[in-house]
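Report on one structure; see the data block that follows.
FYI, not all chains are in this one, though none of them got moved.
Naming follows writing order (A and B), and every chain is counted from residue 1.
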Amino acid sequence: MLQPLRDRVLVRPSEEEKQTSGGIVLPDTARKRPQEGEVLAVGAGRVLDTGLRVPPAVKVGDTVVYSKYAAMQVSSEGEDLLLLEEDAILAVRD
Amino acid sequence: MLQPLRDRVLVRPSEEEKQTSGGIVLPDTARKRPQEGEVLAVGAGRVLDTGLRVPPAVKVGDTVVYSKYAAMQVSSEGEDLLLLEEDAILAVRD
């Protein structure tokens, strides 16, 4: 299992995202059309200049809308996952 | 329903905006000509370096003028909406 650091979040893309992931995603498209997925793990949060740590705004199990721009692709136990900066997560779907 | 994070704001573009949304919007035009819409949900606000959180300057139901530049297109319950950074919202129409 992967434990993200600082403000990183580990996300499993939804099934729909995976099916289209074989295609080429242009940076511009990635920026304009966010994706959806499930939060699997979150870091402890980033550290401010004052030394305070900001707890992440999402938690394990959340369904989130995120920008795929600047996402890092990682594999964990045979599954393709994404490591995102928390700032790339735009909203939580209730 | 989508709950925006931090300083993100969920906006429903006005009818007029939707009709023209099929056309190609050049970045420069998007920057010079703001759009109008209704605020559907707001995040808790961004966190300053001091750890303080800035409450959003807009509230649900506000009619706002916003810059479409850097907006993310999301769909929620079959409707096309926008996720904006609060900073992209320039004014509230009284």
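Here is the rule we use: contacts are C-beta pairs under 8 Å (C-beta built on N, C-alpha and C of every residue); 3 or more make two chains touch, one makes a residue touch a chain.
Given the structure is predicted, the values throughout are model-derived calculations rather than measurements.
Undergrad: For validation: placed chains = 2, all identical. Expected total copies in the complex?
TA: The entire assembly in this structure file is built from 7 identical chains.
Assume only the chains that are shown with their structure count from here on.
Undergrad: If you average the CA atoms of subunit A and of subunit B, how many Å lie between those two points?
TA: 21
Undergrad: Given the complex with subunit B, which residues does subunit A contribute to the contact?
TA: Checking each residue of subunit A against subunit B gives 31-34, 48-50, 52, 54, 57-58, 65, 67, 87, 89-94.
Undergrad: Taking the touch rule as given, give the residues of subunit B at its contact with subunit A in the complex, in rising order.
TA: For subunit B paired with subunit A, touching residues are 1-6, 8, 10, 44, 47, 49-51, 70-74, 76, 83.
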